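With one protein chain removed, the remaining protein chains of the complex are shown where they sit.
Order as written gives the chain letters A and B; numbering starts at 1 within each chain.
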Amino acid sequence: MSLPRELFEETTLYDRILFVALLLLSVSSFFLVGEIIPSGGTVTIEVDGRTAYRLSLHDDRVVEVRGPIGVTRVEISNSRVRVTESPGPRKLCIRQGWTERGVIICLPNRVVIRVGGEGWGGLDAISG
Amino acid sequence: MQSQDRLRVALLAAYAIGLHGLERLIPTPIPWLRFGFANIITLTVLVLYGFRVSMTITLIRVLMGSLFSGTFLGPGFVLSLGGGIASTSIMAAVHSASRAFSPVGLSLLGALFHNIAQLGLAYLLFVRRIEAILLITPLILLIGIITGGINGTACSLLLKRLRGSAVPGIDGGEAEGGRRR
Partner (left out) sequence: MQSRSRNPRPDPGSLPMRLTSALLGLLVILVSSCELRKERMFRRSEFLMDTIVTITVVSGSKGKADEAIGKAFGELERLEGLLDFFSPASEISEINREASAAPVRVSQETFDLLERALEVSEKTDGAFDITVGAVVSLYDFQGKKSPPAGLIRERLPLVDYRNVILDRETMTVKLAREGMLIDPGGITKGYAADRAVEVLRSEGIRAALVAVAGDIRGYGSKPDGSPWRIGIRDPRGKGREDVIATVELKDMAISTSGDYERFFIQDGKRIHHLIDPRTGYPARGVISATVLAPLAVYTDSLATALFISGVERGLEIAETLGFDALIIDDEGGYHMTESLRGRVEFTKGAV
């Protein structure tokens, strides 16, 4: 008996149902989340849950925000965003690289950068 | 627990920590991607010795792992702890209620609940932006299925080999710890 076949027979019917169900769930969640997450031209930088900056994704610039353990530097260029400097042992948010849509999280420094959101905290426009 | 058991727990915990550390050395395309190899040990122990031993090993692994990597009591530690407790608990609960799932199914459930717990904790404690959590959920779920499947299969193989050899306390795949009713 070959190894793959042997492994397959080790699994139960429920294993297989579970596997297929989870697979469908995760694949469909890709589409669902794509629908929910707004595509827009706003970059929101939050520190510890408070909005520090709300910038246009289409204006190139570099900003620095101060979090609990240091300074996180965010660069916007060519309608993309990346973190170029941030304290934290693993530098995950720097390694994430350029992001066009979605989120960059520098967890140790409590910095959350939302890319492509709607901006203005749930408002569609501002008069004045 | 006899002294021989203590030795075994220590040894298994060491394996778990070793695997946990080892997977950090493997380069991955996504920085936060983890294989969760330590779950192979957790699950094997769960089947062989039951919930208490596997939870003990999970807690030791999380604690020691964070001490070694210097993330003790940091966000990573909290997420790791929450994920570990959630996955070990769900695997133990399902395993003790029925034998419908093989280690592969248990591992899939473990990975799922590990991820749910981590995402939930990340939302409650750190991020507070539901769309941030939602955005990474699909990918994390998918990766969880893949790594959960691989780890479960590895556990199945491991159990098969162990059952084939004379391991103390293993009686046809069910130890006294695992059969506590």
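In this section, a contact is a pair of C-beta atoms (placed from the backbone, for glycine too) under 8 Å apart; a residue touches a chain by one contact, two chains touch by 3 or more.
Since the structure is predicted, the reported quantities are computational estimates derived from the model, not experimental observations.
Peer 1: Can you work out which residue in B:F35, B:F101 or B:F126 touches the chain that's missing from view?
Peer 2: Spelled out, the listed residue whose C-beta touches the missing chain is B:F101.
Peer 1: In terms of residues, what is the contact footprint of the unshown chain on chain A?
Peer 2: Missing-chain contacts on chain A: residues 12-14, 17-18, 21-22, 24-25, 28-29, 31-32, 35-36, 38-41, 54, 56, 58, 118, 120, 122-128.
Just so it is clear, only the chains that are shown with their structure count from here on.
Peer 1: Rounded to the nearest whole Å, what is the centre-to-centre distance of chain A and chain B, using the mean of the C-alpha atoms as each centre?
Peer 2: The mean C-alpha positions of chain A and chain B differ by 25 Å.
Peer 1: Quick one: in the complex, what on chain A touches chain B?
Peer 2: Per the touch definition, chain A meets chain B at residues 7, 10-12, 14-15, 18-19, 22-23, 25-27, 29-30, 32-33, 36-38, 46, 49, 89-90, 92, 95-96, 102-103, 105, 107-108, 110, 112, 114, 117.
Peer 1: Under the definition above, what is the set of chain B residues touching chain A in their complex?
Peer 2: That would be residues 31-32, 69-71, 74-76, 100-105, 108-109, 112, 122, 126-129, 131-132, 134-139, 141-142, 144-145, 149, 153, 156-157, 160 of chain B.
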